[in-house]
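Heads up, one of the protein chains got dropped from this complex, but the rest are sitting where they should.
The letters A, B and C name the chains in turn, as written, and every chain counts its residues from 1.
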Amino acid sequence: MNGGLLLRYYSQPLKYDKVFRDPVLGHIYVEHQVILDLINTPEFQRLRRIKQLGTTSLTFHGAEHTRFSHSLGVYEITRRICDNFQRNYPTKEAGDGLWDDSERIVALCAALLHDVGHGAYSHTFEHIFHTNHEQITQQIITSKETEINHVLSQVGPDFPERVASVINKTYDNPQVVQMISSQVDADRMDYLLSDSYYTGAQYGKFDLDRILQVMRPYSGGICFRASGLHAIEYYIVCRFQMYQQVYFHPVSRSMEVILSHLLMRAKELALKPNSNFKPSLLMPIFENHYSLDDYLQIDDGVLNTYFIMWRRSEDPILSDLAKRFLNRHPFKSAKYDDQTEFLIPKLQEIIEKAGFNPKYYTATDNSFDQPYDVYDPKSKHQNAQIELMENDGNLVELSQASDLVKAITGKLIGDKRFFFPREMLKPTKNVELFQPLYDEFQKYIDNDNLIIPKEN
Amino acid sequence: MNGGLLLRYYSQPLKYDKVFRDPVLGHIYVEHQVILDLINTPEFQRLRRIKQLGTTSLTFHGAEHTRFSHSLGVYEITRRICDNFQRNYPTKEAGDGLWDDSERIVALCAALLHDVGHGAYSHTFEHIFHTNHEQITQQIITSKETEINHVLSQVGPDFPERVASVINKTYDNPQVVQMISSQVDADRMDYLLSDSYYTGAQYGKFDLDRILQVMRPYSGGICFRASGLHAIEYYIVCRFQMYQQVYFHPVSRSMEVILSHLLMRAKELALKPNSNFKPSLLMPIFENHYSLDDYLQIDDGVLNTYFIMWRRSEDPILSDLAKRFLNRHPFKSAKYDDQTEFLIPKLQEIIEKAGFNPKYYTATDNSFDQPYDVYDPKSKHQNAQIELMENDGNLVELSQASDLVKAITGKLIGDKRFFFPREMLKPTKNVELFQPLYDEFQKYIDNDNLIIPKEN
Amino acid sequence: MNGGLLLRYYSQPLKYDKVFRDPVLGHIYVEHQVILDLINTPEFQRLRRIKQLGTTSLTFHGAEHTRFSHSLGVYEITRRICDNFQRNYPTKEAGDGLWDDSERIVALCAALLHDVGHGAYSHTFEHIFHTNHEQITQQIITSKETEINHVLSQVGPDFPERVASVINKTYDNPQVVQMISSQVDADRMDYLLSDSYYTGAQYGKFDLDRILQVMRPYSGGICFRASGLHAIEYYIVCRFQMYQQVYFHPVSRSMEVILSHLLMRAKELALKPNSNFKPSLLMPIFENHYSLDDYLQIDDGVLNTYFIMWRRSEDPILSDLAKRFLNRHPFKSAKYDDQTEFLIPKLQEIIEKAGFNPKYYTATDNSFDQPYDVYDPKSKHQNAQIELMENDGNLVELSQASDLVKAITGKLIGDKRFFFPREMLKPTKNVELFQPLYDEFQKYIDNDNLIIPKEN
Partner (left out) sequence: MNGGLLLRYYSQPLKYDKVFRDPVLGHIYVEHQVILDLINTPEFQRLRRIKQLGTTSLTFHGAEHTRFSHSLGVYEITRRICDNFQRNYPTKEAGDGLWDDSERIVALCAALLHDVGHGAYSHTFEHIFHTNHEQITQQIITSKETEINHVLSQVGPDFPERVASVINKTYDNPQVVQMISSQVDADRMDYLLSDSYYTGAQYGKFDLDRILQVMRPYSGGICFRASGLHAIEYYIVCRFQMYQQVYFHPVSRSMEVILSHLLMRAKELALKPNSNFKPSLLMPIFENHYSLDDYLQIDDGVLNTYFIMWRRSEDPILSDLAKRFLNRHPFKSAKYDDQTEFLIPKLQEIIEKAGFNPKYYTATDNSFDQPYDVYDPKSKHQNAQIELMENDGNLVELSQASDLVKAITGKLIGDKRFFFPREMLKPTKNVELFQPLYDEFQKYIDNDNLIIPKEN
């Protein structure tokens, strides 16, 4: 088969759709051979073994859903956007700002693959080992070693690069880029709906159909018909609620602290001179000298398997943290602010006296996000702001049209927390010995907050 | 604290309910300290790492839910049954066949723990290694080594045995036993609802509230008010549909075949004299000489981790099967019946000529079940039949009251399938060399069935 | 505007879809001017004032939904079928059995209008007054007096007749006819989903998306891809359940009996010589001499308004029945069969002695239906049987492929009931006087059945 025929073969519709049943979106329709082949690569199948929300399943027990399922969802929502655009806004001539359906394949592939570089318990892993899932996604797509690259190359020799550039936001059609990356993109829409479904949190169920219906292409990318104002508004509120109730949940963050300290401890032990602690699959990462293949071998189950073995380690910290993680014994936490932050060293001192190394048994973490932000040229995260198009073609920025959104625009939501062993509040052993320490510690904690104790 | 106080402490309501959000049941209310402590044991937390439906998640990508989540669900449904019984049918005097609420704690503990002995990819694992999750459940509850036993013992010295006997169906109160094990029990009700929710299969959503409302205790155990006929009927149909569409799905069964052959191959290699292939966590099982602790170390992720390593094995069969499993390359299959079963050796011969060892690359599997069965003294599975109670207290067996149920009573549903490598239908290499073999093979397969080829 | 332009204007897509939010189907998309104009006619708006399920709302209080909402739903499902057909099975040459999208407009109009002739409390009304909603639907579409005819005529001079012939099942394209009238048509699919949603009965929620996905055109009309077997099977079961639990509910039927006797009594009084009881809007119907306009003036609210006034009638039967209807005091009922039918005259005699005229205070009613039937050339209702198409194009009749469907094929479901005043069971006045009568009567009733009393 020559290149031209192959391309057509790959990008032409399949005779019958291949359908995946999806609890959130109903059905996922695969209409092109290239998408089916991408799904069947080892690199993509690996996403079945990486949970979408990491340690959140330890708080919301239903949230075992995977990056695999999310990636299919982002693909499907992108497909629906393309369908709507093609039906209602097909381009008539170059530069008219309408939708050119020959962009469909690149958009669908980018949507499907945008998360393919995610590692085990991804955010924690990245943080500790300085890996970067976005770079790895680029590599998986463009490196000649991967099956994904092989499949993409059959569409065209420069096709892998084009797909990578969409994910990288350097692709020249802003409509395609914004489908995947903007404040109302297929990625966020899928994760809000999915995370809401699998956690049972009820707060992320915005009206997807209505948003798809009012979404439209224009020369600057993607905007929304003004009649969709309330649907967008509700989406922003849902996002806000999901951050507050799910993504920033203190117990999940506490389990992340434990996970991260556990990996940090393991790395230290493994890199010690003459150590015979050499967890084979992790060594390349510990030594910061790993191939793509090394990276792709690690998933959530591999880490858990090491933790199971480390429970019996002779290192008491490694063993204890592994048990806390596997048996789900979270640290406790308390909120602090600028006024109380100075107390933390004092508290760490008490904790140390009670027998816990603060390096491994305490942490601070702040989780903040903005539910919606208008364009700010200085911002690191340049999220395109949300634009509404009135009947006469005029654009209005969302917060100008919605009192509710204006009220929350640019607001940072979240909190700063200090994490410490629950034994400081509910001692389980050595109770008598350490009671004075516990008593002192508890003076600093009130109703989930660090406080400055009253003078006696 | 003395025993009496302790007992009361453990069985008395908590000051505030501890609530788990559950996508299927809304909320799970933990009202007693003993339940909370059981949930927090390492043995119970381990259930988070065992998928409820094993290889089914490879067909229905949402179905990543765990035995942990199912166990909480069975607990919660049992709790609701107890609440209804206590409210509407409290016993007035011994032997009146009504509900004695002092049975609540034993019922709740048994509900929570009924699956605690499940192993990794449980049914496959059991089949290959002749382990038995029911026996192990009994052991976990009654063995002095476990934390679960420790928690249960605080309710009373014989309490672990009582809980075990409920699961074992030897407990003397048939109401308690039937809550957990009967044709309409908390176990089945939870798994139908959950499996329907997480697969997205839509077919298991019977009316739980209505069933709970018409369920009632009587001297023989549990029956249903006759006005609930249609709700029960619909539940039976839902079960029927879930078997056909989810539990017997040929692709999940195909992946189970691969999993099982992969483990069989690994065991053979490990037990070969002088082998240096010794997967440490699995050796006790391979050698059929394992402690409870050995058993409990293994979960789905541990198996997957071995498979990841085995991909690079020098044994070509082990390596190939590991890749097929991880990368989800199912075998194909075709239905056969008594008329066509004789063809299988012939087909295995062709497959062998094409380079696949039939021992590892073919299998037969039959999956059958009865959606509802009336009592049969000769049956191996003595399911109590479903009884309806009329207003005057008279009992009527379900299929006598429902034409629909009568139509499907005692019917075996399912099929027999022969599994073989998909290469026999879609060759990927050596195409020319083996083409005559492939051609011959394909004469025997038509529309998903084995057929006797027509003479030329 | 000349005819050609007009036609194009009417049948071409609207610039923006007009969208109706629908709780059951999500959104209803109006894409053509002719549909929007039909919805805005007085004849179509009148359907807002006719409940879909008549007296059923007196049993299921949520079921207040209207023929208007149902008609929009049938339109929308038809639209989705057309979209799928056009996307996956567009005709290439005449006679290839695939979908010709120029049939879309006639299909959509027929779907929208198929029920437009329904009268107030339609089935009861028809039964008593011998009106026929199907004939009236034809008239509304083809009579020059109506706005509906005016709108349709703008598509083309013969267009009203074409639309009428689809509803009449004489249209020459069987695909179009079967979309609206067959065992799995848009009409039934909408009413099962809607009636399930608004009653809350939970039993009608089959998987619409999946059915639409496997539905396909062929030369004989519409069939289903064989892979959709289970979705169709489940649909049949849902229909079965809805009949048993909603459509045949004895209390709704009892209220229908009262309604029908009330209207019969009113007609008798109005037609009595020299009567001055002349309910103006009803007289044309009573006298069986009514124009289309007379007919269309009557809706559920008009009948109720008369009942409100009749409560104060001097005729004790009219007044009493009106109160029973408005205040929802249903008759009681008991099932009977061939063995017990002979008791009915005896019971009517007792009832008459207790002071109730049996003509108005008793009734028999049988409600039976078949959840699925194969083709029977002798059957009055010639429902096209359901055909599955295998991969090789072969057709298999549904009950040949499904054990469950085979079990219920051709089965009549329902019961025969005898209705009588609840006072016969729970006397409210003259208790002492009539007690012996009540006692005698109650000997014949046991557990919702007529019985032959035991000899003393």
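Quick note on the criterion: a residue touches a chain if its C-beta (ideal position, glycine included) is under 8 Å from a C-beta of that chain, and two chains touch if they have at least 3 such contacts.
Since the structure is predicted, the reported quantities are computational estimates derived from the model, not experimental observations.
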| item | value |
| --- | --- |
| Omitted-chain contact residue, chosen from A:146, A:241, A:313 or A:348 | A:241 |
| Touching residue (missing chain; options C:302, C:343 or C:407) | C:302 |
| Among C:69, C:182 or C:213, residue touching the chain not depicted | C:69 |
| Contact partner of the left-out chain, one of C:201, C:238 or C:388 | C:201 |
| Where the missing chain touches chain C, by residue | 20-24, 26, 40-42, 45-46, 48-49, 51, 57-58, 60-62, 64-66, 68-69, 72, 197-201, 281, 297, 299-302, 304-305, 308-309, 323, 326-329 |
| Touch residues of chain B, complete complex, unshown partner | 16-17, 19, 26-27, 88, 209-210, 213 |
| Touch residues of chain A, complete complex, unshown partner | 202-203, 205, 207, 230, 233-234, 237, 240-241, 244-245, 390-392, 403-404, 407-408, 411, 413, 447 |
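Everything below uses one rule, namely that only the chains that are shown with their structure count from here on.
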| item | value |
| --- | --- |
| Taking each chain's C-alpha mean as its centre, the one farthest from chain C | A |
| Rotation, 0 to 180 degrees and nearest 5, that superposes chain B on copy chain C via CA atoms | 180 |
| Interchain centroid distance [CA atoms averaged], chain A/chain B, Å | 32 |
| Between chain A and chain C, centroid-to-centroid distance (C-alpha), Å | 50 |
| Chain C: positions in contact with at least two other chains | none |
